[in-house]
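Excluded from the complex is one protein chain; the other protein chains are retained at their positions.
Here is chain A:
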Amino acid sequence: MSALHYENLMTLSVRINDEKVEVKVPPTLSLAVILRNYFQLTGTKIACGIGRCGACSILLDDELVNACLVMAYQANGKSITTIEGLSKLSLDEVQEAFLKQGGYQCGYCTPGMIMAVKAMFDRNPHPQESDIEEALAGNLCRCTGYGGILRAVKYVMNQKHY
């Protein structure tokens, strides 16, 4: 009979939403699982588990990544921003836009989608249609048909008076 083979645990040391934390985890455990199960940061969702839907999108050292594809050892020493970190004092302008423009319905893709939109604007404040397509192609939404999401993106652009 096979016994359970737990990997040797590592100490993962990261900054999550500007807070330094440490936790003992298997080195190959997915960051999405760590955020949800060890830190109760359940705004990061897991829907496909293979990096195709973007529901677990977070910023890792300001880069947009699928947290389900990042293993603990790859995140070590890095800085993580999740959806919970986006609105510590007040709503981020992207969140505000989603709220007003109906950029969500069931809301399950929304945290990942907002992180992707946020990452796009951080990198490129003047996105063209093709930029928007490229930036958001990795995030699936089954409810909105993307109409409300596109209106939210346009709203952010209009708010910035571009």
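The rule we apply is simple: a contact is a pair of C-beta atoms (placed from the backbone, for glycine too) under 8 Å apart; a residue touches a chain by one contact, two chains touch by 3 or more; residues count from 1.
Criterion: contacts and distances are computed from a predicted model.
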Complex member absent from the view - protein name from UniProt, among "Heterodisulfide reductase subunit B", "ABC transporter substrate-binding protein", "3-oxoadipate CoA-transferase subunit B" or "Xanthine dehydrogenase subunit D": "Xanthine dehydrogenase subunit D"
Among A:12, A:55 or A:156, the residue in touch with the chain that has been omitted: A:55
Of A:87, A:124 or A:158, the residue in touch with the unshown chain: A:87
In chain A, positions touching the absent partner: 1-4, 6, 36, 40-45, 47-50, 52-53, 55, 82-84, 86-87, 91, 95, 98-111, 114, 129, 132-133, 136-151
